[in-house]
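Excluded from the complex is one protein chain; the other protein chains are retained at their positions.
Right, subunit A next:
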Amino acid sequence: MKISTKWLKDYIDLDIDAQELAEKIERTAVEVDSVSRPDKGLKKIVVGKTIEVKKHPGSDHLNICKVDIGEEELAQIVCGAPNIIANKKVIVALPGSRIAGNVKIKRSKMRGEISEGMICSLQEIGFSESVVPKDYADGIYFLPENAEPGDAVYSYLGMDEDIIDLDVTPNRADMLSMRGTAYELAAIYDKKVTVKKPEIQEDESDSIEKYLQIAADEKLSSTYLIRVIKDVHVKESPMWLQKRLWNAGIRPTNNVVDVTNYILLEYGQPLHSFDYDKIAGKKIEVRLAKTGESLTTLDDEKRELLASDIVIADANGPIALAGTMGGLESGISETTEIVALEAAVFNSSSIRKTARKHNLHSEASMRFERGINRETVLEALNKAVQLIAELGNGKIVSGIAKGAKENVQATSIKITTKKINDVLGTKLSDVTIIDIFERLGFEVEGKEDTLQVLVPARRWDISIPADLIEEVARIYGYDNLPATLPSGDATPGRYTYKQRVIRDTRSILESTGLMQAISYGLTSSKKAQRFMLDAAQETHLDFPMSSDRTTLRMNLVSGLLDDVAYNNARKVSNVMLYEQGRVFYRAEEDERPQEIEHVAAAMTGLYESQSWHDEKKVVDFYVIKGIVDHLLAKLGATNVIYKATQRYEEMHPGRTADIFLDDLLLGFIGEIHPNIAKEYGIARTYVFELDLQKIIDFNNKLTVYQPVSKYPVITRDVAIAINKDIENAKIVDFIQSRSSKILKTIELFDVYEGGKIGINKKSMAYKLTYSDVSKTLADDEVNVDFEKVMQELKQEFKAEIR
């Protein structure tokens, strides 16, 4: 809502700098988008009178004009505007002037003819295309006849007014009008508002009954009124009206339409004008649209109407979409003689639906959606007909056609000063509080400290005590509130077990060198269903914005691969990322998916770079496996088993394992399939994804102290040559199961293939550590155990002990 401070002065006596006023509004009422003055930056732009206009000899579209600019001599200005004629008052930018966009105008020569300045269109001096009257859209503007040559043009065009653009929140729709804003400022500055009730002169010889019969469903329109003005001359509006409209961002059209817009701005009351002669059957009905009905609206668009649309219908059918846009057929034109003017209150949620469904958001529909002052519907209508009659030399037909007329009363709210102080944390006196209400124009009846507050209909946003408390708070000033902390019973602040595991998981992974990534939860259907740990259904958005964000993710790896691709594409080849977040698994029969906490990582490139000190370490399966081992060990998962798998289409069939905790599938680990790497355009990448919820549910037990042996340990090294396909885990399990309790650890320290070992063979070297907590181990005891197990190994795996 654009507020001209000059217009405001019609209602309230305020002499405050616009910037200061805006600041005050922002701190007390609603946000301010901007404070501006249309003539800002303009210089030396004056009224000129075209005395003579003749064709430029060297051009078929230029004219040479002699212009009176209030000087002794006429100025010669070359002008290319198609609508230029003699004896008109025009806008002249003198040599040395500045016009819109900070453009400087100089004395120049145009095809050999001197031009002392420029004759301007409204756009050229900064008017928005959207407010320039249609007649002047493609040419220069003609100022009113009384404009004095040589005078600065700004005041003639209302450009010397300060404009405050308010960003009105949905609750403060009362400030979508000049009068509403005036009341607000009156409360802020403790001033009085002066508004005059319109006085209208009806033509008693003619009565509305002869013209119209109307019927309205009160559920759709709680108030529906029409007045008729006859013998109207539709023409251009006077300058004062046009100025007010364009300063508010509305294009002047003709005196009838302009008055309806003017009343919209002044009262916040949308009005609609019909060409009475186009209303069939002298009948108007406010009803819901019927199936199959359509309407061509003012924007020349034919719309199929919906059963939820409120329409204004005549004997032949709909002639307007209530509260949103009128019909083209019944609109005001230059030939209109009788105007039927509608003022109404329409059901706000219906208007909202209609505006959304037909994508018709107008100044009117916005106000009906958010509410209007139901107390001034008739007053606004009266002011409008009086103005139309005045500006169009028409006569007001006596009487009002009423489809419905709601009886509007002030809202009475009971509140105590104690309650107000309890909520705000203040110690305001009754007097202070009552004063604030009175400044707001609310009547107060007080008994003891209990106040009965009467809120007028123009503040329909206020209906409960909390609303009154807000009024007190903002007028009293938020700066004046004390700052304290809640003083109730103490409560412990702590994470839940699940929250702790999630946060521990993050810090453990970060300690291994992984960086946390946050990817998008929404992805494409294709990416959502890859790398799935468990079977589940996809969850789709009903109405997605783009094809790559249609589906809720069911894995984290896909998002991380997007991140790897982004980095690889920018020549960042070492990428170590992890992500902790939710995946969305939906069961066939459910609408809502389950949200499961996962953790995943993607690693590619060098884990450690070559330095002067160390060799480089390339990310491979065992690097990422080490991280998973570390993570799971830290989270207390002791019996972790890796089983080679080919069940993931997206993973390398020879380099992927499922990860189990005992029998429970936790996740998977491995290299992504070369086809996927190619699709993403990324290098060899290793990933893992774990179901964190399963680790949380596993319920890690507290570590219990194990006594440390005081006696020396004995170690035995052994190298075993075996068939290449035998997995390490098998051998370790075998040694473990066949050894006595004194074997504490088995550590693989070398794997070797080729050379002397032979084809399809490998050599595995283990260090076995023995100890006993209660005594010093004898070599013999260890030897017996070790030899026994070695013999059994030989037989079981056809192993050669080396």
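Heads up, the rule we're going with is that a contact is a pair of C-beta atoms (placed from the backbone, for glycine too) under 8 Å apart; a residue touches a chain by one contact, two chains touch by 3 or more; residues count from 1.
Here is the rule we go by: contacts and distances are computed from a predicted model.
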item: Among "Acetolactate synthase small subunit", "3-isopropylmalate dehydratase large subunit", "Phenylalanine--tRNA ligase alpha subunit" or "Xanthine dehydrogenase family protein subunit M", the UniProt name of the subunit that does not appear here; value: "Phenylalanine--tRNA ligase alpha subunit"
item: Given A:87, A:108, A:201 or A:349, the one touching the chain that is not displayed; value: A:349
item: Residue in contact with the excluded chain [from A:309, A:563 or A:658]; value: A:563
item: Touching the absent chain when the full complex is considered, from A:144, A:281, A:425 or A:674; value: A:425
item: Among A:88, A:370 or A:459, the residue in touch with the chain that has been omitted; value: A:370
item: Touch residues of subunit A, complete complex, unshown partner; value: 26-31, 169-172, 348-349, 352-353, 369-370, 422-426, 464-467, 469-470, 473-474, 478-479, 481-496, 499, 506, 509-522, 539-545, 549, 552, 563, 566-567, 570, 572, 574-578, 581-582, 584, 591-593, 595, 607-609, 611-614
